[in-house]
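Coming up: chain A.
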Amino acid sequence: MDGKHGILGNNPLLRLGLGICPAVAVTTTALNGLGMGVATAGALLLTSFVMGLIGGALNEKARFAVTLILSAAFASVAQMVLRGWFPALNDSLGVFVPLIAVSSLILCGGSEAAGRGFGAAIADGLVMGIGYAVAMTLLGAVRELLGRGTAFGAAVLPAAYEPLLLAALPAGGLMLLGIAMGLYNAVFGRGRNGKEGA
Partner candidate 1 sequence: MSNLTRALLFLVSCVFTQNFVFVRLMGGSALLKKAGSVATAAIVGGYTALVMAVSAALNWIVYKKALVPLGAKSLYLVAFAAVALLSAWLIALALKRVSPRVGKALGENGAALAVNCAVLGASLIGMGGGIVRAALTGLFGGLGYLLALVLLAGVQERLEFSRVPESMKGLPISLVSAGLIALAFMGFIGL
Partner candidate 2 sequence: MTMLKTFRGGVHPLHGDHEGKAQTRGEPTRAIEPKTVTLLMGMHLGAPSEPCVKAGDRVKLGQVVGTPVGFLGLPVHASVSGEVLSVGPVQSVSAPNALAVTIKNDFRDEWAELPAPLGSVEDCPADQIVPAIRAAGICGMGGAAFPTHVKLAVKEGQFCDTIILNGAECETHLTCDHRLMLENSDRVVDGLRAAMRALNVPRGVIAIEDNKPDAIEAMRRAAEGRAGVEVAALHTKYPQGGEKQLIQVVTGREVPSGKLPLDVHVIVMNVGTAAAVAEAVIDGKPLISRITTVTGHVDRPSNLRVRVGTPVRELLEACGGISLPEDRVGKVVMGGAMTGFPCPGLEVPVAKANNGIVVYDAKEARETEETPCIRCGRCVDACPMGLNPYLLKHLCDAGDMARAQKECVMDCIVCGSCSYICPAHRHLTQTFKAMKDAIAAEAKKGKG
């Protein structure tokens, strides 16, 4: 592992802005964030695994197409797993579970994994996946706390707290993610190799 991506240092969500659609759409609660983060991370890991094996044999254009098909396949798997074992979570994530197929986290991570050697591909996929899942969970926790006054469903703020409903709405999600990224940049500095908007 060459430390290109990290859980804290070069977070795929907060620094690179990968996979921001679901990051805003489903992170209304900490549990949703965790579930989506783990599901995406799992699909990423599997995609990186396969791309690490076969990616070296493909050219640039084919890489993207193959990654997309693999990602769609593993997203289907993720959907089946969620539907079978976590039906409630599956329902609250809704249409964004199949949309894992086009998550830019996987499309970017998978394409990059190709041709980097098997070990590096797996390690990168793992670190990126964990980083993404942690960021998703944190974002979900903040939005849940502000928007409902609860953490993982348990009431933590006093009853007098009037929840900031906007935090749980799309507009609030976009703004909070933006502010979170700004804070992240302020704390960790702007990475030298971290080009945003990849």
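How these were chosen: all candidates are chains of the complex that A comes from, given by their letters.
Everything that follows uses one rule, which is that a residue touches a chain if its C-beta (ideal position, glycine included) is under 8 Å from a C-beta of that chain, and two chains touch if they have at least 3 such contacts; residues count from 1.
On a predicted model such as this, the values are computed, not experimentally measured, just so you know.
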Touching chain A in this complex, from the list 1 or 2, is candidate 1
The residues of chain A that touch candidate 1 in their complex are 17, 19-25, 64-65, 68-69, 71-73, 75-76, 79-80, 95, 98-99, 101-104, 107, 166, 169-179, 181-183, 185-186, 190, 196-197
